[in-house]
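I am attaching a structure below and will ask some questions about it afterwards.
For this depiction, one protein chain was excluded, whereas all remaining protein chains were kept in their positions.
Moving on, here comes chain A:
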Amino acid sequence: MSAPVSRRSVLKGSLVLAFALAGPDVAWAAPAKKNGLPQDLARTPGLDAWIRIGEDGVVTLMTGKVELGQGILTALGQLCAEELDVEPARLRVLSGDTRVCPPEGPTAGSMSIPNGGAAVRQASAEVRALLVDMAAKRLRVPAKRLTVRDGTLQDSGGGARITYWELVGGKRLQREATGTVAPKPASQRKQVGRPLPRVDLPAKVTGETRFVQDLRSDRLVHGRVVRAPTPGASLVAVDSARVAAMPGVLKVVRDGDFLGVIATREWGAVKAAAALAAAARWKDGAPLPGDPHAWLLAQPTQDTVIHSVERPTDVAPTRTLEATYRRPYQMHASIGPSCAVAEWDGTTMTVHTHSQSVFETAEALAKMLGLPKEQVHCRHQDGSGCYGHNGADDVAADAALLARALPGRAVRVQWSREDEHTNEPYGPAMVTRVRAGVDANGDVLDWDYALWSTAHGTRPGGEPGNLLAGRSLAKPFAQPEPKNGGPPNYAADRNAIPLYAFPGQAVTTHFVKAMPVRVSSLRGLGAYANVFSIESFVDELAHAANADPAAFRLRQLRDDRAKAVIVRATERFGWAGFQRRPHHGRGLAFARYKNLAAYCAVCLEVFVSPDTHVPRVVRAVIAADAGEVVNPDGLANQLEGGLIQSLSWSLKEAVRFDARRILSRDWEGYPILTFSEAPSVDVQLIDRPEEPFLGAGEASQGPTAAALANAVFDATGLRVRDLPLTSERLKALRG
C-alpha cells in the first residue's frame, strides 16, 4: 500500500522544484560596500541573485531569510510584488538554500524585514527600472509612457505592449544594484500594508508536505541519537551487538560520545535507540549549580560599563530605592522536536534543515565532517516554531553524521521530546540589580543598573564546537569561548539601557563565560529580563512617588513615538477609568526593542485568586509602532503570539534540575500556558508608512513580563521580583 515516493515528490515539498533554476553558477565578486544600498543587498549586489523572470511568466524571488512561522516569506513576497508590479500569485519564493539564495546571515533578532525586506524592496525596484528601460527601447516609446500591470508593460500613448518574460524570460540581467532607483512612495503602494494571507498556511492545514518532518523518499531511513543522560557525561562503554541484530537496524554508529542508530522504519529506530540507551554506560560530568542565581553572582565576570551619563546637577537625592530581579533558565520548547534529513552521495552532503542560520550551519557541518564548504548543501525546510536557537542545528549535525555512515540513503532524524527538553540550549538565567536616587517629587536623579548573565549566543556561526555532536566526537571540537554581543543590538545587555531621560545613568554588564547549563538565544535575549527589571522598578518608583504609573512614565520620556504607544495602549485598555474589582489589578509596561526597533506598550488586567493565589490574566492590550508595516495581520499575529508566549514564560516556566540532571524532561515537568489560561488580546498598530521598518518579532516579550508583575502588585500589594510569577511565590510573600 505504500507506493514508492519518488525523489521528485520529496523535493516538491521544499518549494524548490516548481520551476527550473539555472543553478548556483553565478559567482559574484566579493561584496562591495555601496552607499545607499541596504546591507544585505550591498553584500550580494547582483540582481540575478535575488530575482529571476522565467519564460513561463513565473517570477522567482530568492532570499536567505527563512520561514519560522513568522510569515516572513509572505511579507517579502509583498515587497517584491509591490516594486515589480506583479501579482503576488505570480511569485515563487526560494528560501534558505545555501546554493541558490543570497547569504543573509541568520533569520533572527527581528531583523528580517529591516534588512532582508529592505534588500528585496530595493532589488525589486531596480529590476523593474531595468525592465521598463528595456521595454522602452524595444517598443521605441519613452519610458515614462509605460505602465506596468502584473508584469505586462503597456504604452499608455500607443497601445503596444510587452511582458517581462518576453523581454528577459529565462535570461540573466547581469546587472548589479546601484542604489539609484527609488522604491515607490507610500502613496502608491498597493500590496504593502495589506493583510495578505500567509502563503505557507494552506499546505499546513491540509497536510501537504511543507515541514522537514514530512519529507519522504524511497531512500528514506530513520536515525536516532542516544544522548548523554546528564549534561557533560561521557560514554564509558556500550555493548551494541544486540541492537545491531534487531530487525530493521541498518547500522549502529559510535564516534567518541556520539552514539546513534539507523533503522529502516521509524518505530524500529525508536526502539533500537531505547535499547542502545539501556546498553550504554556513562560517566557523569561536573555537577550542576544548585542555585543558578547565587552561582552567577559568585563567578568571575567580565565587567563592562556599557552606558554612563553624568548628572549635570548636584542636588542630593531625597531617597534611594533598590531592588534585585531574577530570571530562571527557560526553554524554547518547540511543539515539534527538532528534525533534519541528510543524504551523502559521496560528493555532496545535502541537509534539509529548519535551522535559522543555514549558511553558518552549513559551514560548521563542513568543518565537522572535514569537507570543503562547497560540499555541504543546506536547504531550509519549515519546522516547528523555534523562537531562537533550539535543537535545529544540532539535529542537522546528527543527521549528517549518520548519513555519512550510510551513503546513498536519506537519513531522517527527529529528536524525542526528552531529547529536546534536556538538550536544547536554554535561555540563560540572569540577575539584575537596580538602584535609583529620586528627588522630592519621586522623579529619578540617578539610575544605576547592573546585570549578571552567561552568554546568549552560542549559535553554530561556522564552528562545529557549537554543535552538540561536534563536541562529542572522538576527536572533539572545542566549544568556542562565548562572547557577549556589543552595540547596537547587544545580547545579555539588550535593552539594559533605559529609554527614560534620567539625568544620571550608569549601566554595567557582568558577563560570565562559564556555562554549566547549555544556553543560547531565546526570543528577545537579555531584553526579556532587562525590560522586566526596568519596567518593574519604574512601577515601584511610580508607586513610591504616589504617581500614576502611566503618567510617571510619560513625564520621564522624551521620545514622542514611545509616548504614543503608551497613550494608545492605556486608552484602549481604559486605564484612566479602570474600575477596580476585588482581587483584580492593572499593569503597564513599555519598551522599544533593542532601543532601536519596534516600540511596544502592554497593558494587562489580572485576577489573583485569594484562595489559591493563582494569578490569571483576564485581558491584554498591546500597542506597537513598527514603523512602516508590511503585513498588519502578520505583525499582529507575531505581537500577540509573543505576548502569550511571554505570559507562559512569566507565569509558569523555569527549567528544573538537580546537581546531576535536568528534571524538566517532558511537558509535565515543564508546563506551558494552555487555552484556558490565555487571555484575549487586543493588538493596536500605529502604522507609519513613511518611516523605516522596525523589527517587531520580539517586541512584546519584555513588556509583557513587567506588565504582569505590575498588575499582580496592583491586585495584591505583593511585589514579585523573581520569575516565574507563581502562586507559590505569592503565597511565600504573603507569609
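Points worth noting:
The rule is short, and it goes like this: contacts are C-beta pairs under 8 Å (C-beta built on N, C-alpha and C of every residue); 3 or more make two chains touch, one makes a residue touch a chain; residues count from 1.
Note that contacts and distances are computed from a predicted model.
The unshown chain of the complex is recorded in UniProt as "(2Fe-2S)-binding protein", chosen from "(2Fe-2S)-binding protein", "C-type cytochrome", "ABC transporter permease subunit" or "protein-glutamate methylesterase". Shown as candidates are A:417, A:513 or A:583; the residue that touches the absent chain is A:417.
Considering A:231, A:337, A:524 or A:585, the position touching the chain not shown turns out to be A:337 (whole complex). The missing chain lies against chain A, touching residues 1-2, 5, 68-71, 195, 197-198, 200-202, 204-209, 211, 213-214, 216, 222, 265-268, 270, 333-337, 382-385, 387, 414, 416-417, 633, 637-638, 640-645, 648, 666-668, 672-676, 678, 680-681.
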